[in-house]
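With one protein chain held back, the other chains of the complex are shown just where they sit.
Every chain is named by a letter (A and B) in the order it is written, and numbering of its residues begins at 1.
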Amino acid sequence: MVSKEEVKHLAWLARMELTDKELEVYTKQVEQIIGYFNTLDKISLENIKPLKTGIDYKKFREDDIVECNEDTLSVVKNSKDRFVKAPKMV
Amino acid sequence: MDQLILSANELAEQIKSGSVSAEDYIAKIFDRIKSVEKNVHAYISLNDSAIEQAGRMDKMVKSGERVGRLAGVAVAVKDNICTRGLRTTCASKMLEEYVPPYNATVIDRLQQEGAIIVGKANLDEFAMGSTTEFSSFGATRNPWDISRVPGGSSGGSAASLAAQEATLALGSDTGGSIRCPASFCSSVGLKPTYGLVSRFGLVSFANSLELIGPMGRSAYDVALILSCIAGRDSMDHTTLDIDGVDYTAKIKHGVKGLRIGVVREMISNGVDDAVAKSVHDAANKFEGLGASIEDVSINSLQYALASYYTIAMAEASSNLARYDGIRYGLSMNPEGFAWNAYYTKARSNFGSEVKRRIMIGTYVLSSGYYGRYYLKAQQVRTLIRHELAGVFKKLDLLIAPTMPIMPFKIGERVDDPLQLYMADIDTVAANLAGIPAISVPCAFKDGLPIGLQIMGNHLSEELLLRAAYAFEEVNGVKKVASV
Partner (left out) sequence: MNVKIGLEIHCQLTGLKSKLFCSCSADYRGKDANANVCPICLGLPGTLPLLNKKALEYATMISLVLNCRTPGTAAFYRKNYFYPDLPKNFQITQYNAHEISSIGVDGQVEFDSKKVRIRRVQLEEDPGRLVYEGGMETSLYTLVDYNRAGVALVEIVTEPDFDDPKDVRLFLNKLASTLEHLGVCDTRLEGSVRCDVNVSLAGGRKVEIKNINSFREVEKAIMFEISRQKSLGMKGIEVRSETRHWDDARRVTIQSRVKEEEQDYRYFSEPDIPAVNFSDDLIKSLKNQMPELPDARRSRFVEQFGLSEQVAQVLINDKYLADFFEDGARLYENAREVANWIVTDLKGYTDEFDGIRSLRIKPLHIAELAKLVDQSMISRTTAKQILQEIVKSGEMPSEVAKKLNVAQISDRQALIDVIDSVFETEKSAVKDALQNEKTVNFLLGKVMQTTGGRADPKLALELIRKKLASIT
């Protein structure tokens, strides 16, 4: 039902690397768990909309500039001249 | 009385009056930690400046300055709650060296009330788990039997209370992560109404389901800490537009006249006999206190677990996407790496449970599967909400077990994810509906704790705490283990 190829693709979409052993184990587990989720097929819910209680737009944030007092950049490990270093796009 | 087992309330009073030195007491806590941690492993990091902060507290008391409701009290903070300048790892290799540059709102509020953060408590990696075995820095052990799990994901928080390594704790609850370890460790743990306590600074796992909640060794202590942290926060737009309240004010009002329902689905199939019996005994005790008890059935609960995990894993897959090592966290020089290779290498540092959930979360959101899984799960969620709302029109509170099983051996369920997920079967409904739920110590079997779960309608924390307090008064069980 859930194939190794699918799990490989899932890992790719989530940018995670799996060894062959991991792929085998995870495929079994994912299949089992999705199989459990299939119990939701038993119930038909055409008339029910997912709850989306909106709030009045006035409750959101005022458009003001607030100086950030935290040392945000202290967490950056790889940087050059204040830029964050990232891998080059192929 | 031994300071390490005093309640937070009593401790704060004594520190404020000067009869107990905060510095003294905190030093004792650290001694205790030193002596038991090798067996319990409740903490990932300790706060080096705690004793010094306690010293300053004593000075403030001496000079008559206002010191707050939690003056000097030792708090263990789950390590997925950001503390400025103090390492916050989420028990993950991805954040092993991460030091947040800001405080979670709850931390600011605690500190304003004088609380002393003693250390960062262990958890399942990114709060994903029910046993704390998925921590990348070693499992926490149940102080009542160190060969067994303490529950999870806030296992470190609960264990620290039972092992006297803290007086109060903060945990987070996504599908039972406060209540489960509270039950397994004989503590009191409350999952508040969604939106009552700010999530700013809580590292997101499943943001529509989770929030930070208080843990302690008594209902009163939990009420006290809740009073300090609850209320609207402009840094979190999902908080409700209300102020926090003094949750201790009416806590002794008892349960006379309250209508309490016992949830049939939660004490039937697969529940350990001792657990089921403890709930029946609890029901009898409540009746003896003047409440009325009835049996209630909530049909949609059979879909709760599937709905919960579908939504939680979906949100997790997105919330954890940001961990790629580029801006913060584990450091990997990007030079020479092709872009996608860098991402996949960095993200191979997630543990297996996290990887599993990310993949499944990705699956249920994929085009082609979204309707059948994620959308359906959200619809089921609405159904459960509606059904519970209907129940609370006729009943004030619901009781049920917190956990259907007794604390099991470390390693027992670690290779069977689905079986592990089943342990959450009684706790997830409260998260799906956003209603508050508390676990209070109920009974012991063979030296292992059993917790009682009490649930209420939205914003019924005062009622919950009243019931918990009343129950405690007539149901004395041990909260402190000798480890």
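Convention: a residue touches a chain if its C-beta (ideal position, glycine included) is under 8 Å from a C-beta of that chain, and two chains touch if they have at least 3 such contacts.
This structure is a prediction, so every number in the text was calculated from the model and none was measured.
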Shown chains that the omitted chain touches within the full complex: A, B
Full-complex touch with the removed chain, picking from B:67, B:86, B:110 or B:202, is B:202
Where does chain B touch the missing chain, residue by residue? 81-82, 88, 90, 95, 98, 100-102, 104, 199-204, 207-208, 234-238, 314-315, 317-318, 321-322, 324, 326-328, 334-337, 339-340, 343, 362, 365-367, 370, 374-375
Residues belonging to chain A that touch the chain removed from view: 13, 15, 50, 52-66, 68, 70, 72-73, 75-76, 80-90
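Here is the rule we use: only the chains that are shown with their structure count from here on.
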Computed distance of Cα centres, chain B from chain A, in Å: 23
Across the complex, what residues on chain B touch chain A? 84, 98-102, 234, 237, 241, 302-303, 305-307, 309-310, 317, 321, 324, 326-329, 331-335, 337-345, 347-348, 350, 352, 355-356, 358-360, 362-364, 366, 372-373, 375-383, 385, 417-418, 421
Sort out for me which residues of chain A touch chain B in the complex. 2, 6-7, 10-11, 13-18, 22, 26, 29-30, 32-34, 36-37, 39-41, 43, 45, 48-51, 59-61, 70-72, 74-78, 84-90
